[in-house]
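Some chains have been omitted; the remaining ones sit where they do in the full complex.
Letters A, B, C and D name the chains as they come in the text, with residue numbers starting at 1 for each one.
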């Protein structure tokens, strides 16, 4: 399977798709994308969809995967661990290519500002979530002027719910005093009828977070990378974009520099890839 | 050696005037139960469960199950092939595990193992296989063979191996040693004893364990979808993430039907064998 | 005539310290039909098992056809074992296999590993097994599963399996202890007649002194791991019997 | 005579058919899953890199924080086992053909517990989180559901294997239904009840390594957190702790089984 053909290209391109946390849903659209790409490049493209980014990062690292779409935080880890290079994000415009983290509280809560959360319980999504842990934590550090290590003692309890859905459900039920969640996830949960807008209030919002990039493995032949980029930047199959969430969206070029903010946030939380992977 | 037809005198034998000692009530069993009860309360205390939530939650739980009704079958074109893929992962994983454990189990059974050391080593190996969660196995095999159903097959095979070695060995150990001894006494060697004596004796047990494991593996393979192994697990997550509970219910039903039909099959087979 | 079996200073101490046999000496000549009697726990089973090395003797020698078999390797043990048939109290048949297949197990020692494992026995072996079954009156049952038989029939299969080994010596460990009187008689008759006809030497453990008296050409009485009688049945007096079974529940004869 | 051989032939044919059926299924599955020995064996180098460089050695320094998690796992597993066994005890008497008051009850209970058993724990956990919120309640509840499903089945099977002659003997003394259940059935059922319940404890401990992340807590959470943050050596330490816990429960339960049965 790791074989190459005459021009040094791999026999096939394997593309691993992780749903970004800002994505509306796990979409079937990628099958179409993969088909079009295969026709365009004249090379077999195989699609793998899952939810576990460890699997995708490890597969790319052991050269079992050529292309992958990561979440923002998993991308910076993949860059370090699997030599991933970002190509593009799907968005309507450059401004739209971001989303936010919110700090939400139950609607009936008295809390109006971040300061009032001292001694209360706080819920994050999961430890590796960009908008459900890294950025909300970043907000506390920045806005409250505490250090990363002080976060645990500032609140009465800091726990992880496992997902944005669980977090917002807990807020709606009043099981926690506050939670850090991603804006798009909450909007989606409201649309899906899981919670209602009147169940919670937003008391803080983070800086824009760059969306999930499609990336390639850094050691691919240059001409192949060019061909892939060419295809992705010009891709305009409306059927695909409609299924993927918005028919007006397209793939917009990104590069490493777009993710500097993630790297910086991670560093301030002692969660930089270097630190995590150095054990 | 009385050969006469006299009625044997009653009360003569064994009833010496010794008094039967009433055994202390089974202290061990009582102790275990008392300890179990105390430990149970301790666990409850430690877990600090919110009981007030329990009733309301149960109502929610039932409403939620109600809301999932009726199942939404419109996605069957995606769901059924995904289900078949999961089934294939489970079948192949189980078959591989059965083949390998059929060799190792005989080394792990104390009445057949060349010596106790070998038996303990194989059993220890089996426990390790079982303790490492399937998800970790999947990760290990993804590193080796990439994404797709294949790492799922291998993860399931290795994890099942851990259980099958243990239960197969147990079935063999429960076997009447006399039967093994009888073949040994006729000069049969180790392999002959296993093939002609042990396997025919324990075949029903092996079969029902295998089928039970297949049921478990179908369940496991549905979870493995999440790590990029494809299959019905991904479909289920998709439905749950789009809050499409009716579709999720349909998928859960498909999973149920798959496992239940294996269970039915096993009941049929048990009658036959 | 050379003895077929010599037991010399045989001693067996189990790992838990039980002295099951202590300084046992006797010789067995071809054609003898020896019955070993003794109370429960006397060491009868241990003695038989030491002879075919299902139990490893602690010290002393077992000499079979002039060869010391307590000093030989695993491979040779198998060769010796196939010349010694064994019949068990619990029959020890493989339940789910057919009667004839169980009998063919007696040929495993003469069959290659793979063929034996797959149950591919030679035509000759099969024909012989069927002949043996005919001899013990089980032709009609030969394709039945072993667990479909009555106890007496099972033991006849057990005997057939031993015979299939074409043994020089048959060891039988309480072959009738699990059987009703009617079947017991049939079984003892079979063992006795076949051994006589085929000139097979036999050592049979029994609990029932009366049965022992009826069949044995020689009786060995064991108590607490030692031989305390060895001679013709006619020499076994009531006193000796009492001594053998004293301090032990006397085996009572049947309710006739 | 002929009939017997005929039967034997048919039986042999059946076995042969079964064999081909299973082989066919296996090949079909191998094709469907792109199985290739070449890939499996050529991947061994990568596996050993991953195992020896990334997973090993376990990070002993992490054991302090993990200890609390593993205890929580034990608590959840034990509560799941006790509650599950008690519920299953009642249900199994309804589900076993030998003791059920009515065949219809038997079918309903069997189907009901089959649903509990056959829907994977992870799915239960998702639904339960939506109803009960997050926290150990959900983890414990999903263990209880799994335990009830599993134990009802094995208990019922045990009950069906009970020697009916002994039950008949009590009938012959004029005993009533409940007297027979308590004095005739239960003593025979007791060893199986204990053995299976203890085995279920082991299953629960292992299951909680999976359900941890959905708000269940315990070592499962620690394992999944470790994986997500690439602290693989911490993960392997957690697995070592689970191994120790399982081995000690196995040891303890085998002692208990020996003494009680």
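Convention: contacts are C-beta pairs under 8 Å (C-beta built on N, C-alpha and C of every residue); 3 or more make two chains touch, one makes a residue touch a chain.
The structure displayed is predicted, hence computed values, not measured ones.
Formula of protein chain copies in the complete complex, based on this structure file: A x1, B x1, C x2, D x1.
Note that in this section only the chains that are shown with their structure count from here on.
Compare each chain's C-alpha centroid with the centroid of every protein C-alpha atom shown, and the nearest one belongs to B. Taking the mean of C-alpha positions as each chain's centre, the chain lying farthest from the centre of subunit D is C. The two chains most heavily joined by C-beta contacts are B-D.
Between subunit B and subunit D, the centres computed from C-alpha atoms are 6 Å apart.
One finds 77 Å separating the Cα centroids of subunit A and subunit C.
Among the residues of subunit A, those in touch with two or more other chains are 1, 54, 58, 62, 194. Residue positions of subunit D touching 2 or more other chains: 39, 46, 50, 130, 133, 135, 227. Contacts from subunit B toward subunit D in the complex involve residues 28-29, 32, 36, 39-40, 42-44, 46-50, 53-54, 57-58, 60-61, 64-65, 84-85, 87-89, 91-92, 95, 127-128, 130-136, 139-141, 143-145, 148-150, 152-154, 215, 219-220, 222-223, 236, 240, 252, 255-256, 259-260, 263. Residue ranges on subunit B touching subunit C, taken from their complex, read 1-3, 5, 8, 13, 176, 178-179, 181-189, 191-192, 194-197, 200-201, 203. For subunit D in complex with subunit B, the residues that touch the partner chain are 22, 25-26, 28-30, 32-36, 39-40, 43-44, 46-47, 49-51, 55, 71-72, 74-76, 78-79, 82, 114-115, 117-120, 122-123, 126-128, 130-133, 135-137, 140, 206, 209-210, 223, 227, 235, 239, 242-243, 246-247, 250, 256, 259-260.
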